[in-house]
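This is the structure, below, for whatever I ask next.
Only one protein chain is missing; all other protein chains are in place.
Entry: chain A
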Amino acid sequence: MTTLNAVEDAMLAASAVMVLLAGALLLYRIWYGPSMLDRAVALDVAAALIIAGVSVKAAQDGDSFYFPVMLVLAFLGFTGSVGIARFIAVRDRPSVRADGREDHR
């Protein structure tokens, strides 16, 4: 009984660590881009990661208080990346560098 509970607590803690690590890695992609569309995709993934993190918290506490937050994120989390893809990235054409590669910055 207690061993089982300890195993479950360890699994939930490992899940929280994985979500935090994934968020830290995602910050690299948001910071360095290189293009605006990469940041849009990363924004979409960030909403999914927040949903996963709040779920882990809810499973640890046994509490469903934050479920409406997850619902709103699943409902509206795609609007940011849609807005970027539709209205900003069209103006964001890549310039060609001196060595022929395209610079998406």
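Note that in this section contacts are C-beta pairs under 8 Å (C-beta built on N, C-alpha and C of every residue); 3 or more make two chains touch, one makes a residue touch a chain; residues count from 1.
Just so we're on the same page, contacts and distances are computed from a predicted model.
Student: What is the missing chain called in its UniProt entry, if the choices are "Hydrogenase", "SpoVR family protein", "ABC transporter permease" or "Na(+)/H(+) antiporter subunit G"?
Tutor: "Na(+)/H(+) antiporter subunit G"
Student: Counting contacts across the full complex, list the positions on chain A that touch the omitted chain.
Tutor: Touch set of chain A with respect to the missing chain: 4, 7-8, 11-12, 14-16, 18-19, 21-22, 25-26, 28-29, 35, 37-38, 40-42, 44-45, 48-49, 51-52, 55-56, 58-59, 62-64, 67-68, 70-71, 74-75, 77-78, 81-82, 85-86, 89-90, 92-94, 102, 104.
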